[in-house]
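Have a look at this one.
A protein chain is absent from this complex, but the other protein chains hold their places.
Each chain carries a letter (A and B) given by its place in the written order, and its residues are counted from 1.
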Amino acid sequence: MTVAAEAAPVRRRRRRTPMQFALRRALDALVLVLAVVFLAPIVWGFLGSLREVYAGLTGPAIPSPAHWDNYSYAWSGEFAFSHYLWNTVVLTLIATVPAVMTSALAGYAFARLRARGRNTFFIFVLGTTFIPVAVVFIPFFWVVVKLGMYSTRWPWLIWGISGSAYLIFLFRQFYASFPTELDDAAAIDGCGHLRTFLHVYLPNSAAPLAVAFMLLGTGWWGEYIYATLLLPDQLVPLGVKINVGYYDPGQQFTLVPVTLAASILFMLPPILAFFALQKKLARGIVTTGVKG
Amino acid sequence: MAEIELQTVVKTFPNGVRAVDGVDLTIEDGEFMVLVGPSGCGKTTLLRCIAGLEEVTDGAILIAGRDVTDVDPKHRDIAMVFQNYALYPHMSVHRNIAFGLKVRRTPRNEIAARISDTARLLGLEDLMDRRPLALSGGQRQRVAMGRAIARRPLVYLMDEPLSNLDAKLRVRVRADLARLHAQLGVTTVYVTHDQVEAMTLGQRAAVMNAGKIQQVDTPQGLYWSPVNLFVAAFIGSPSMNLVEADVADGALRFAGFSLPLAALGADAAKLPERVILGVRPEHFAEVEDGRSPAWSIEGDVTVEENLGVEVLVFFPVDAPPVETDEIVSIREAEEDALLVQEARALFTARLPSGRRQLIGKKIRLALDPERCYFFDPVTGESLLARSAADELVPATV
Partner (left out) sequence: MATAETSLAGIAAKPIRRASFRRRETSAFYGFLSPWLLGFVVLTSVPLVLAFAMSFSNLTTVNLHTNLRYVGTDNYVRAYHDHEMWYSMQRTVILMVTLVPLWIVTQLALAMILDAGIRFLGLWRTIFYLAVVIPAVSKAFIWKAIADPDGGLVNRIVRVLGGRGDTDWLLDHPTGTLIALLVWGGAGVGMLIFLAGLKSIPQELYEVARIDGASAIRRFTSITLPLLTPVIMFQLVWGLVGAANVYVEPILLSSGLQQGLGSSVPVENVTFNLYALQRIFGDGDFGYGAAIAWIFVLFLLIVTALVFWSGRFWVFYGREQHGR
């Protein structure tokens, strides 16, 4: 950061050739175009959410007047939005929070504890991410039913406790860059491995923790298939309900603008979380970047 | 009583490297012992074995008479200062120092008392709420010291604690360290690759090479009576000039020079046919023009380094450089590899600085037979006993 700050004025003072100047402008234009392309779908979804309920997506590009009442209908019209929002929060939390903790702990073990078979085991853990969902799907349901966890949130908690191989990898990469003297200092200060992890490693992990919460949290927030197949209507998260869609009272056709409004409401919490964690997130991916 | 006893300590790493190879060493209570040697000599590994951060493969370690070979670091009652200080980045200076005490469940008022004592001792009072990132290198070093001192352990272990400081600060902190040790009187084991630190700090120093202790002695002893070629070449800066010489016809012959053996007296008979002759740069004396003492050599000065009070002159002699494994390992460790590989040995002499330029000139230098060292070319062992001279300043002839 400081390097960049010092270098900037020097760079500005240097006179650019017309060619360089043109390239700069072209780059600015390019990034602007790309930003428009990347934002357009979201903006379009938002504009769609403000259209007249029965008009579908027709009408002028920018709806006028804007039908904000679509949002209140999305919130209370078809089903109790807040109830399912709460379901989503609960499922996301029980699947994410323990997972981040156990993944960090496992990542620390892989990065620091010298144990026989560690590297083989690590490759094995990474290998499990290659197992496609389809192959475990059905027997997984059988196991869930046998354990009496069908129609309950227990599977989410178990997913949570078991962590994620990808996050284990992420934490291992991050912790491998810690100076080993920190472990030594902690050992001399009287810490065992668990205490070293809790008091030395975890407090210094803000960046990868942010990345882990964001990646896993958004994944579970939007998870759809398992929730549909495993949970009764009372417990399903918002995604499942919204995907069914909003219908007119005669159940004839979908109310597209309202459905879009619900979609926008549904994506707001992860977007807000993303904005809140932004800085740490960018740094986290940089520091946990792929090495070797 | 906190003496440390190392009994044939061996440390072999899983990859087969024998980093510590049968070390026997007793460190007296309250002593400041320096472990010194080129990098890779096993000194840090040995220190980590004492700390309990590495398990020893064989042998035993006793601290204050107790066998701690299999004891966890936290139960050895030691404190350690690391090369990069290893301060906890997320804790304030205060918490960094307090952490080890808290983990050990020291009573709260006791912690407070020790921390304020330590802060006063090291002048850390104004820094207690800062995080390590907001400290300068010297301040971090002091915090690392403070963390060790507040613990009041039986033994301090220090792993190159000065090597991350710049040269000026290093000299000052070195003096502080010596003062602290005098004040606290705690047994200290100090690892360094810097022989100047070893000479200035250690009450005794153990010179290590290839996992073995070469010589344990006072700094004076190491300088004046090196037991072998390695210690002789490692201790002293610039390092000792070495050349292979033949003993024949009552003279020591090398590079076209012939020095009569008579000057060595009875010792002459102890020399085998081939020896390695060692002369410290500061033991040369410049010979006035025209004179030619029996024990003198001549050379063309190719490089001259003026250091103010003295001058270093470099001149090649007509003999191959001594390239035993030990010498090569020292040079590699000091990253002292020559840009141009010399076919001839390059001698260094340390002379009082004068007005005239010596570069490009022929120079004649006298040797003092009493201050010449002789080593067995095969075993590297010292052949003649040498002891500290009364006068330390080289005499001019």
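Basically, contacts are C-beta pairs under 8 Å (C-beta built on N, C-alpha and C of every residue); 3 or more make two chains touch, one makes a residue touch a chain.
For clarity, every value in this text was computed on a predicted model and none was experimentally measured.
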Residue of A:S64, A:S82, A:T129 or A:S151 touching the missing chain in the full complex: A:T129
For chain A, residues in touch with the removed chain: 11, 27-28, 30-31, 34-35, 38-42, 44-45, 48, 56-59, 61, 98, 102-103, 105-106, 108-109, 111-116, 118, 121, 125, 128-140, 142-143, 147, 155, 158-159, 161-163, 165, 168, 176-177, 180, 192-194, 197, 214-215, 218, 221-222, 224-225, 228-229, 239, 242-244, 256, 259-260, 263-264, 266-267, 270-271, 273-275, 278, 282, 285-287, 289-292
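By our rule, only the chains that are shown with their structure count from here on.
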Chain A and chain B: spacing of chain centres that average the CA atoms, whole Å: 55
Chain A residues touching chain B - in the complex, by the definition given at the top: 179, 181-182, 184-191, 195, 199-200, 203-204
Parts of chain B lying in touch with chain A, wherever the complex brings them together: 48, 51-53, 72-74, 78-80, 82-90, 99-100, 103-104, 147
